[in-house]
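The structure is given below, and queries will be raised subsequently.
All protein chains of the complex are present and in place, except for one that has been dropped.
== chain A ==
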Amino acid sequence: MFNYLIKKTVYTPQNKVLFQRRFLSDVMRKSIQGAVESAPVVLFMKGTPEFPACRFSKLTIELLSQQGVDPAKFVAFNVLEDPELRNGIKEFSEWPTIPQLYVNKEFVGGCDIITEMSKNGELADLLEKENVLVPQ
C-alpha cells in the first residue's frame, strides 16, 4: 500500500515537502499510538512523576496518586525529553495543552478536566470502572 503511494507520487519540490511531513507524522502517529497502548493508564506530562516540571503536571500526578492508581498499571511520558512527542501528542489528541491523560486508550482530558472530575467524583468512578486502582 505504502510503496504504491510512493511510486505514484509525482515529485515536485512542493509536494515532496508535504509528503515528507506527512510521512514523519505517520511514523510519529504510530509510535504515539504505541505509547498510548503501553499501559492502562498513560500520562503525557512535563517532567517525571517524581519531579514534575510544571504545576499542572504536578497537580495531575497528585490527583492520580490520591485516587490510588496502581503504579504497575501506570506509565508517564516526559514530553520535555522529546520535542517531536511534545508537538506530536498535541496533534494526536487534538488537544493543545499538556498534561494529557489516557485510560485504556481513551483520551480523558487535561489538567482542568481531571481536577473537575476529581471534585465531582467522576474520576474515582472512571478509574474504578476501568479497573486500574490498587487492589484492596
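Annotations for the structure displayed:
Quick note on the criterion: contacts are C-beta pairs under 8 Å (C-beta built on N, C-alpha and C of every residue); 3 or more make two chains touch, one makes a residue touch a chain; residues count from 1.
By our rule, contacts and distances are computed from a predicted model.
Of "Related to Altered inheritance of mitochondria protein 1", "ER membrane protein complex subunit 1", "tRNA(adenine(34)) deaminase" or "ubiquitinyl hydrolase 1", only "Related to Altered inheritance of mitochondria protein 1" is the UniProt protein name of the chain excluded from the display. Of the candidate positions A:S38, A:S65 or A:T97, contact with the unshown chain belongs to A:T97.
Of the residues in chain A, those that touch the hidden partner chain are 54-56, 59, 94-97, 107-113, 116-117.
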